[in-house]
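The structure under discussion is supplied below as structure tokens; questions concerning it will follow.
So, chain A:
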Amino acid sequence: MSFIKKFIEAETFSRRNFLLASAYGISGAAAMRMFGPSPIMAAEYNDPTIAWSYRNRTNPYWNEIVSGGEAFVESLGKSKGFLTHLINEGSSEKSLADVKALLAKTNGELALAIDTNDAPNARPVVEACVDAGAYVSTLWNKTDDLHPWDFGDHYVSHMSWSDEGPAEQTARILLEAIGGKGGVVHLGGIASNNPAIERLNGLKNALKDYPDVELLDAQPADWDTQKANQVMQGFITRYGDEISGVHCANDTIGYGVLEALRAEGMDVPIVTYDGNPQAVDLVAEGKILATVFTNPHWGGGITASLAYHAAVGHFKPSEEPHEHREFYGPTIFITPDDALEFKANYLENVPTYDWTDFWGPSNGQIMYK
Partner candidate 1 sequence: MSFKFLKPYFPWITLVMLTIIVGIANPGFFSPAGMIILIADIVPLLIMALGMTFAIYIGGIDLSVQQIANMITVITTVYLAQFGIWVVFIVIGVGALFGTLSGYVTTRFYVPSFVSTLAIGFVALSVAKWLSGQRALYMDATFRDNSFGWVFGKTWGIPHELIIAVVLVLLVWFLQTRMSFGRALKAVGSGELAAVASGLNVNRVKILAFCVSGIFAAIAGLMFSVKLSGGDAQLANGFLLPAIVAVLVGGTPLTGGVGGVINTVCGTLIVMVIRAAMVYLEVDATQQQMVFGIILIIAITLTIDRSKLRGIVK
Partner candidate 2 sequence: MFELKTIDKHFPGVHALQDVDFHIHRGEIVGLVGENGAGKSTLMKIIYGAYQPDGGTIEIDGKSVRFQNPRQAMDNGIGMVFQEQSLIPNLTVMENIFLGYENQFVKFGVINWQAMSTAAKEQLAKVKLDIDPNTITMELSFGQRQLVELAKVLTLEERIQGHLVILLDEPTSVLAEEEVNLLFQIVRDLTKRASFIFISHRIDEVLELSDRIYVIKDGKIVDVVQHDEAEVTAIQQKMVGRDIDKEYYREQKQKPYNSSEVLVTFDNVSLDGIYRNISFDLHAGEVLTLVGTEGSGREGILRTLYGMEQCTSGSVKIKGEKVTHFSATAGVSRSIGYIPRERKIEGIVNGMNVYENMTLSQLKNFRYLGVMNVPKEKSLATAWIERLGIKTPSVYKDCGDLSGGNQQKIVLAKWRSGGSEIILLDHPTRGLDIGAKEDVYEMIREMSDNGIGILLVADTLEEAIGLSHTIMVLKDGEFQKGFDCKPGSKPSLYDLVHHMI
């Protein structure tokens, strides 16, 4: 069965509910104005600056995220350039400093969407925004003890993806493909990143059901193609033909692995994660067995949208249930069977999303272990 179809159905369903949702949004806001606490409590801005803070532009993943942010800004009738970009270049220090600079510049009149580069960095960023009266929504990185509902209205939401399940699914696809026996290796992301840990755990969970498959080795490749290439070469040397499958923490790692295998003339099935266009092509070509699309375009847009709509007062975050403050983003599996269909629906024609349907495609409240 096609994962795509299911997702698109869900999407269409939510579109049908568009009017309902926006009606709720508007009436919610109106209700708040009438009956809510004094407006001074929650500063609402007419035209807050909208900003996205992310790692860099050298990774297509972030480009996708940003394209969503830009699409959202355009949906407000503004030009793309209205979105302020803060790029931290992998530096938590710069990430925080840039946010502070922007807060100072805008006097807190800011709707910020941010991935803080590293989990510990989320707390000071959120605290700074809350102090300055800005509205912030986070993506991916935050520590488990930090929750939007502890900060009233200004920490609007946090979105992440539960990678363990999908990673387990791709792992199962891989393990089936190798016939349930042999050895696999895992190339992970930056070891301390949450997704890197979850994706490895997913593989480990899947392995429990395949006692004949051995996890030969797992090493971090730092989300980096070249590093992945080198690590894979090392694996090939050490394990040689024992490797019957490769589990990669994301697509960029996958590219490096593919090239290492290609150099050796080896043909070993691999699975990746993220669903970058290039990876989707490779899936369609059958070079990658499966990848997982996390719809960064939607994630990027909706994170900015949440912050913006809270900032202009269209809804009041503190009145939302917890599952609307911390939630998982959507995941779609892409296998050779549906890659082309997926590509046509999501990459070649980026769907026009309803950016006020905040939680439609989301995947339930974030669970902590």
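The candidates were selected such that all candidates are chains of the complex that A comes from, given by their letters.
Simple rule for what comes next: a residue touches a chain if its C-beta (ideal position, glycine included) is under 8 Å from a C-beta of that chain, and two chains touch if they have at least 3 such contacts; residues count from 1.
Because the structure is a prediction, the values reported are computed rather than measured.
The candidate from 1 or 2 that touches chain A somewhere in this complex is 1.
Looking at the complex, you find that chain A touches candidate 1 at residues 57, 66, 81, 84-94, 96-98, 100-105, 107, 118-121, 123-124, 143-145, 190-194, 197, 220.
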